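Quick notes on the structure that follows.
One protein chain is absent from this view; the other protein chains keep their places.
Then we have subunit A:
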Amino acid sequence: MARQLPGKDVVIIGFGWTGAIMAEQLTDAGLEVLALERGPWRDTPTHFATTFAQDELRFYWRHGMFQEASHDTVTFRNNEEQMALPMRRWGSFLPGNGVGGAGVHWNGQTFRFLPSDFVARSHNEERYGRLPEEMTVQDYGVTYDELEPHFDHFEKICGISGQAGNVNGERVEGGNPFEGMRSEHYPNPPMQMTFSQDRFMASARQLGLDPFPGPSANMSRAYTNPLGMQLAPCTYCGFCEKYGCGNYSKASPQTTIIPALMRRENFVLRTHSEVIAIEKSADGSRATGVRYVDSQGDEYVQPAEIVILAAYPLQNTRLLLLSGIGEPYDPQDGTGVVGKNYCYQVMSSVNVFYDDHYTNEFVGAGALGAVVDNYNGDNFDHSGLGFIGGGYIACWTTNTRPIESHPVPDGVPGWGSEWKQAVRENFLKTTAVGLHGASMAHRSNYLDLDPVYTDRWGRPLLRMTYDFTLNDRLLTAHITPFVEEIARGMGGREVKVNRRRGSYDSKPYQTTHNTGGTIMGESPSDSVTNRYCQSWDLPNLFITGAGLFPQNAGYNPTGTVGALAYWSANAIINTYLARPGPLVQS
């Protein structure tokens, strides 16, 4: 029997980046806010202090801070012919768990999508003609210009270190010449580059490209953000992605928002509280709150005037499906919206091996890198290429954590003396140049509920049906040779090209950029939320996160995720509160 709790103005499901952003904004507007997080409390000195944060086995290989697969995972298949089987342990992506969510263990590569990325269908169709039937690419419904102030604010909250390329229409030397117009410079200068970036930039310039320093949530200097949170200079320790920063040098909910929020009387956080459904009114016209269980399995109903769905994208889709909100997507006839347009990221890379130079990539940071955007989005002419979108090419120096990263040249076996010696010879003398490619929506890639496997409470797991598409294959086949060309110009002994081959494989880690499933858009017939991230079905339900992306751009998602959360919070505070109801008439 569920216990009925006293109501709140706002209940937030999930307390990662967007949960923290929403809580900060809505408490600032005077609302009583409750956040429910299914994992534990986490803070810097207690959970990832510098004295024990650099533990590769514990945090990556034993999944110290990720969602516990034994509680809840995803089933996966490449196509509908296969039976989806559970990801019994994480591989390709690593959903977070606990306070701060995946914002604790991200790298900090913090881009803005291009203006054309937000209007991917209309822009590309205008320039190249109709897209193929099976490409379910859509416009976001919100434009870059509308999001610009919110990108700017998120960058200031995070203290992004970077080099602007376009400030109020003025081209700035050394920045990204393709970026959308920004109202202000980054709050901090770029990080210091190392040998590998110097070589990458020189090679790229030689080829007539426009390299720039990667926008980084690792601090290039001490910084105080608009909430008064103080961050420390990054020490280049090489433990960002998959690890918490013990040094207060990486922007995370913990370092940029939560301490300020915890001082507010009108904010409460409950941990170990897993929402199992969003509750609806009898007539189905609004959300009345949420139902959740604590770690003892006791069930509670928490009423609220506004519900914010701010869990990880895969979980957001699953909660809508489990709660019977919105029509589930049907890949046969393309109707329905929940679970539609699941997208990911399409990568390839080239390793460079040196003889006489040490890359020393243990001197690294999650977002220490140099980037070229000439082959991203629609920054180049796609006429006759048969695909849309692109990706950035970058040389990041994130780590040399030895269990994870010990690349060897082509032709070396996978174990034994020859392998061991090749690992030693190349360990300190290698770097990589990667393509971080867009993932365009396709009719046959989607999320729904699994018919067989259940979580620890007996509820269906989410099922993922996903494979790389023709667009993905053409995109990487076209751009990878440019990656190789830059890599060859970096003066190494040899290179090794890691092409995008075969089906999507759920085993090796690729990236935690799972997008779509709760997409935003212009009409209830093709999206889950309107342009303000407000549910078309229940006007007091707002959704955050990369699940909103109708398709994924050739960038890391967090910058755009942050901007969308501030955009949505702004709409709630300035429009919705005065007149609760749909912000867009359908």
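Here, a contact is a pair of C-beta atoms (placed from the backbone, for glycine too) under 8 Å apart; a residue touches a chain by one contact, two chains touch by 3 or more; residues count from 1.
As a working rule, contacts and distances are computed from a predicted model.
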| item | value |
| --- | --- |
| Protein name (UniProt record) of the chain left out of view, among "Peptidase U62, modulator of DNA gyrase", "Gluconate 2-dehydrogenase subunit 3 family protein", "Chemotaxis protein CheA" or "ABC transporter permease" | "Gluconate 2-dehydrogenase subunit 3 family protein" |
| Touching residue (missing chain; options A:Asp294, A:Glu327, A:Glu485 or A:Glu522) | A:Asp294 |
| Chain not shown: contacting residue from A:Ile21, A:Ala120, A:Ala164 or A:Cys237 | A:Cys237 |
| Touch with the omitted chain, as defined above, among A:Ala204, A:Leu269, A:Leu435 or A:Ala571 | A:Leu269 |
| Among A:Gln4, A:Ser122, A:Gln230 or A:Ser586, the residue in touch with the chain that has been omitted | A:Gln4 |
| Sites on subunit A contacted by the missing partner chain, in the whole complex | 3-6, 40-41, 43, 45-58, 61-63, 68-70, 73, 76-78, 82-83, 85-89, 91, 192, 194-195, 198, 233, 235-239, 246-247, 258-259, 261-265, 267-273, 294-296, 298, 300, 354, 356-360, 362-363, 400, 402-403, 406, 414-417, 420-421, 423-424, 427-428, 452-454, 503-507 |
